[in-house]
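Of the protein chains in this complex, all but one are displayed in their positions.
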Amino acid sequence: MTSGASAGELGWGGRVVLIAGVVAALALVSAPLLLLFTAAFRGPGDRLPFEPGAVWSLEHVRTIFENAALYQHTARDTLLFVCGAVAVTFVVAFALAWLVERTDLPARSTVFGLILVPMLVPTVMISIAWIQLFGPNAGWLNVALRAVVGGVSGPMNIFTLPGLVVCQAAVLVPFEFLLLSATLRTMNPALEEASTMSGASPLVTFRRITWAVLQPGILAPLMLALLVAFEQFDLPLMIGVPAGIDVFSTRIFYELNPDSGLPVYGRAAAVALPFLGVGVALLTIYNRLVRHADRYVTITSRGYRVLRYSLRRWRWPAIVLVWSYLCVATVLPVIALVGTSIVGNAPLSTSMLQHATLDAYRTVIADPTFARAVANTIVVATLSAIVVTAVGVLLAWIVVRTRVVGRTLVDIISVVSIGIPSVIAGLATMILYLSAPIPIYGTIWILVLAYSYRLAVSTRISRSGLMQIGRELEHASAVSGARWSTTIRRIVLPLIAPSLATSFVLLFIVGIREFTLGMVLGSRDNMVLGVMLWRFFEDGHAAEAAAIATMLVVSMAPVGLVARRAAA
Amino acid sequence: MLKIRRLSKTFSTSRGSVSAVEAVELDIDDGEFLALLGPSGSGKSTMLRCVAGLDEADDGEIRIGDTVVTDVGRGVYVPAYQRDIGMVFQSYAIWPHFDVFTNVAYPLQVRRPRSSEGEISAKVMHALELVGMQDFARRRATTLSGGEQQRIALARALVRRPRLLLLDEPLANLDARLRAEMQREISDLVRGLRITTLSVTHDQTEAMAMADRIAVMESGRVIECDTPRALYARPRTAFVASFLGAENVLAGTVESVRSDSMARVVLDSDAGRLLVHLRDACSRGERIDVAIHAEDLTIVQDATCSADNLLSGTVVRIVFRGAALECHVQVGARILKATLPAAFQDDSIGVGEVVMCRIDPARCIVLRSR
Partner (left out) sequence: MPKAPAFTVLCVFTALATIVEPRAQTNALDALYAKAKAEEQVVLWGAQDREIDWIPAEFAKRFPGITVNWAADRAAITKTITEHRAGRYSVDVINFSVGGMLPLVDRRLLEKPDWSIFGIDGRDVLLDGTTAATHNLVYSIVYNEKLVAPSDLPRTWEDLLDAKWKGKLVASQFLLPRLLGFLALEWGEPKTADYARALLQRQDVLVTRAPREGMLHRGERVVAVGEFVASAIQWKSMGMPVTWAPMPVMPAAQFGAAAVVRAPHPHAARLLAGWLATNEAKAARERLRFDADVRPGSRSALAAALSRSGGRVILEDVSNMKARAALYERLSTLVTARAR
């Protein structure tokens, strides 16, 4: 970034907006961060960090990090899990994004929408669906396979590290796919055409040109995937624990559920410290690698037309590949969910459907809190998505286009936000607003604020989008006499609209299915669907939980279509 | 060398289908430099991309040498990367992550069977020398200026000695001086290497300077295809005439025809009468257009002079163009442009002066009215 707008070019309006963005970011992220550090470094364990009797102490950090088992088991398992899941996720998501965005794959819009479906359902239900399908003894697919190949158990066992990795990848792919397809859509085709004209086959063109030029736009999704995989705890809890796999995130969960007494938030926070370290490290690497981002500018004034390759004889193999993936990752789990919603936990049998009933749906809809929960969920998800997208794009602009002092700090703050486990974020918000005189505790507004701490997603996406716009387009606007705010409004925003749309959709979806924060900050007034689902689930009402999940998928499916159109 | 038959391509846009290229026929001989000239939207870029194989034609046949690379009727389509073509893109498309050497070496590196490192190196350096960039071999591509990138793009296109070279508005982004220099260099280069070249441009001076023949395109069709001189002196349509510099196009009616193929024409808009030399037979009363190059108009300041082919008018504007003076004269209701040689540099013509424009009858280009 050799040149950029100094603060002076921005004008007063611009400065106010940027400062507001930074303040908002700090406000949203600092509470969780602050709690994380105070909790980790204050003890003893039976005192909350802000209580009298709490002193600065390394006791929690020592307890956690001086335990050899942490390194032998937890760290090792986490590494295997994260690397495996991200590798599988990345390969699958890139292949899918490539086929959908850069080839003439048939039914592209449908495929796009179906790929996103698993993202609409709370992960815990996805894991239940996969257990339903792949449980070694009674999993539906295993029962079916055993009818053919015989055996007593298996052949597929989801309660293994490969099972966990594949299931986690299936959950991460939609998110990664969305980000990668946004990148692929905006690459300058002339670079690839020049390679083609130089005699390189499509494969060689991809290997030597496309891949290299795409790298900055791919690094961000990769980095996010790593951070998200690291933070995941639903699947490691549901599938990893039975498999004997212990990762950092489940360790946090364990610390928060003691046998007696208070949860030792300090130890949970201490375990969370590596998350921050990993986040900062990844960000540093990312910054170093994209330092010369200007040369990868892909959108300029000459307009662009996406280059699509014709699949020809690879057409049918590609179709088979894509739809096999969709079957395993989307179709079968949805069938499992719908099945559970109409037959509950009944074992797979030929007479199963005789007991099918829609009672679960009736129960859910008749529940007095249901309508409220639906409204709350939509409001909270929409508002928080808007807040985070708006703040994110402002932060991204500061980091990419200005030279103001401290913008690296802003960047770091936005990235570490994703390294904060949601339980800590929820707890921080609770403590903050219980103590503050603002009467939002127990209302949906506190949820909006709590949900809005995930700045990393929108900042990364906006940053990628901004980097791909040639600076001269903004200069042309300035020279034409437009103020900074007009340039942003009429030039920059429309051009990064696809990135903004992606960010909004992503955050909206995450907000819809969020439940950890809702649980920590929940009251009967701000009940959201994720919490409602979890409560049914814990009480043994699997059918009702699955009914909510099914309704979520069905109602959110149009969002996938909108996402496609908005981002196109 | 390059034979194009019945080439057609339509695009479907949000406004319905647009015919970009319509039933174009073209032949380019071995070693010939042909320029596709036309305004934007004329289909010239689309044609180039069809020849390159980057776009698939909807109908027609394309043959490079003995190889049929496209034959829609028989379902033949050779992919772009298997056609033996070199191409220079308008944006140069230099790869940012390679250095100059690798950019130029790339076509040799991807070719199968691959030559030895030594052979590749020799060819690359030779190509760089051809464009005068041999000292830049190890520079990072992102540090190059526009003109330097253009030369690298040219070196890359030529390094494999392709049968056909395609140029997509290669000089559009260069400044005037560089442009003139590159016109010279490129045409010298391709002539020296005897490479058949198809170039796309919207700039007629470039086309005339570099090409052996020019094909003028408009709305997807080739209007005329001939040598620059022929098109310049004897265009057949008003469109070609005005595109190639005969900007003064006056409509008129034939008043009388003389036996020696001269005719007297009454010009519209009260511009006057002209004696013109006919190429083809014309009859009395026929409507024709008369096109005149700006440099064929002479200004006579003596308003009392009387002779044939003198049009009376008022000077409305004078533009200084360095080597020449451009004079806009209002004749009747029309404004004619005259380019005057340096002899008139002493500011003897002023705006508002009444002058006579004299035109040699042989320099009047008679065109059929559309």
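Letters A and B mark the chains as written, and numbering starts fresh at 1 in each.
We take it that a residue touches a chain if its C-beta (ideal position, glycine included) is under 8 Å from a C-beta of that chain, and two chains touch if they have at least 3 such contacts.
Since the model is a prediction, treat every value here as computed from it, not as a measurement.
Chemist: So there's a chain missing from this view; which of the remaining chains does it actually touch?
Modeler: Output: missing chain touches A.
Chemist: Please identify which residue in A:Leu145, A:Ala346 or A:Ile365 touches the non-displayed chain.
Modeler: A:Ala346
Chemist: From the listed residues A:Ala40, A:Val228 or A:Ile431, report the one that touches the chain absent from this view.
Modeler: A:Ile431
Chemist: Which of these touches the unseen chain: A:Ala138, A:Leu409 or A:Val554?
Modeler: Residue touching the absent chain, from the options given: A:Ala138.
Chemist: Which one touches the absent chain: A:Gly199, A:Gly266 or A:Gly522?
Modeler: A:Gly522
Chemist: Touching the missing chain, which residues of chain A?
Modeler: On the chain A side, contact with the omitted chain comes from 46, 48, 50-51, 69-70, 73-74, 127-128, 131-132, 135-139, 153, 159, 237-238, 241-242, 244-246, 250-251, 254, 257-263, 344-348, 427, 430-431, 434-435, 519-520, 522-524, 535, 537-542.
To be clear about the criterion, only the chains that are shown with their structure count from here on.
Chemist: For a test of understanding, state which residues of chain B touch chain A in their complex under the given definition.
Modeler: So the residues of chain B in touch with chain A come to 52-54, 79-82, 85-87, 89-91, 93, 95-97, 106-107, 110-111, 142, 153, 156-157, 160, 166.
Chemist: In the complex formed with chain B, which residues of chain A make contact?
Modeler: That would be residues 188, 190-191, 193-202, 204-205, 208-209, 212-213, 292, 294-296, 300, 302 of chain A.
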